[in-house]
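Note that this is a trimmed complex: some chains were dropped, and none of the rest were shifted.
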Amino acid sequence: MQDAAAQQGQISLDELNAADEAAFVAALGGIYEHSPWVAEEAARHRPFVSLAALHAAMAEAVRAAPAERQLALVRDHPDLAGKAARAGNLTVASVAEQAGAGLDRLTEEEFAAFHRLNGAYADKFGFPFIVCVRRLTKESILKAFARRIENGREAEIATALDEIGRIAALRLDETVTAPDRLPVHGRLSTHVLDTQGGHPARSVAVELVELAQAGPFRTVARAVTNADGRTDAPLISGRPLPSGRYELRFHVGAYFAAGGAVLADPPFLDVVPVAFGIAEAEGYYHVPLLVTPWSFTTYRGS
Amino acid sequence: MQDAAAQQGQISLDELNAADEAAFVAALGGIYEHSPWVAEEAARHRPFVSLAALHAAMAEAVRAAPAERQLALVRDHPDLAGKAARAGNLTVASVAEQAGAGLDRLTEEEFAAFHRLNGAYADKFGFPFIVCVRRLTKESILKAFARRIENGREAEIATALDEIGRIAALRLDETVTAPDRLPVHGRLSTHVLDTQGGHPARSVAVELVELAQAGPFRTVARAVTNADGRTDAPLISGRPLPSGRYELRFHVGAYFAAGGAVLADPPFLDVVPVAFGIAEAEGYYHVPLLVTPWSFTTYRGS
């Protein structure tokens, strides 16, 4: 999406307010997939005092549209991890989004599962399965797919429009520069305290791994703690936290050994896994570790 | 080994003290692999007031033997996970012991690693690699193998005799009934406290998994906590704790959900892994969990 935004170019809210309608629609026509009419509708409500106001106007345009137009919007989306993706027939934004969730690197089994679900879903509803893939891990996408295919048609259209709104908000936040930002980002951070020494644990290697029922696991982030026991940047920030299951792995055995501790072989604690779930894609998760060579405490902090 | 003991039959210390030498040697001739002379030597020192005294007499017989006899004792052991095992040419005791460590279920890669190490070790030292396999996990056996092959010959003969002594002590403890026991067993236990409710956590499913560099992991024990938050029996007891890396997995998400908690999807804590190392095969390890839906603490307890 970063690439997509760069390629598409960013534009300021002031420029959008000052632009003629054609330029406005050229800039924002792709916020809703293949549906420049949303931008056209919103353009009439200029000027916008904030990005939030622009976003509200676009969302209102969709909400107020006739049912058949809403349905067309839904239908204009590509299959998830489908043949179009393999064939290269996606919009630039969709390519980046699907890649971010790992949907461009499926095993044969996963591709088969998506293919089967795509088919069953299209047979039942007559439109593709839509989900804001940047807000879920691959495992969670598959779980949501299996769950939503059991819904009724009206509920599913409503859900699809909700997801389209989430996709649009993320695209808008990245396309338009403005003093305000949309609340579309989460943050995941950690902090390691050496409670044997009573000070922050420096130089602890930390990995964040995305869990999945059927591996392999995907390493999402690697970092080393600084003098304050924190990582220089959050493990995830500036984007939604894909909802799903994770494991933080803290290399505390190496840390204590480097500090001169004589550890048993194998040490009681070496690489400490902390498994946790993220349910709020726009939430703040702080997962610290208080650790000695013989004990540790972890919790959802703030 | 249980099977081996049953097959071989158990005998009491009193019976051993009263037996004629042939019966004594028949009963204990297999304690040292293919070496009834150790039992013959010990038989002269009867009566034994305790199992410890019998054990000491047999160990002393080995210690006092000439170097060539000690070396023959070493040579009389089979290869670990070697062709003899596959061909069925092991003593009953050795079969049971190697199976206990998972050496009868090697992947092709592992079998190849053992085969290669067995060959290199025999070429260097002229005798087989001996280790008390019941005191190590498969991963730890391979690590010890790779480390010990770097030793000098004298050091390695001494190490092999130490390991033979450990194997003999375990066999003796299982073969002879006596008021005292040899200190050859460890114990691993756990305890789950619900610090949200302030009481023991009942009905928490717990698994003990043996970790390995290259999976698959082996589930060593499964249990469910009782009203006191403990498992009815220790996770491991009545045998050495194979030194190596483990993971306890506590199914706390299901526990809190069963208690009526409304958890997020996915829950912050679901299956909590606690990874730890065991270094003392005869030690007591207590690894408790203090847990709420949002935090946990674990430590080496007592």
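By written order: A and B. Residues from 1 in each chain.
As a working rule, a residue touches a chain if its C-beta (ideal position, glycine included) is under 8 Å from a C-beta of that chain, and two chains touch if they have at least 3 such contacts.
Every value quoted in this text rests on a predicted model; they were computed, and no experiment measured them.
The copy number for the entire complex in this file, given 2 shown chains of one sequence, is 4.
Convention: only the chains that are shown with their structure count from here on.
In this assembly, the C-alpha centroid of subunit A lies 46 Å from the C-alpha centroid of subunit B.
In the complex of the two chains, the subunit A residues touching subunit B come out as 140, 243-245, 247, 264-273, 275-280, 294-300.
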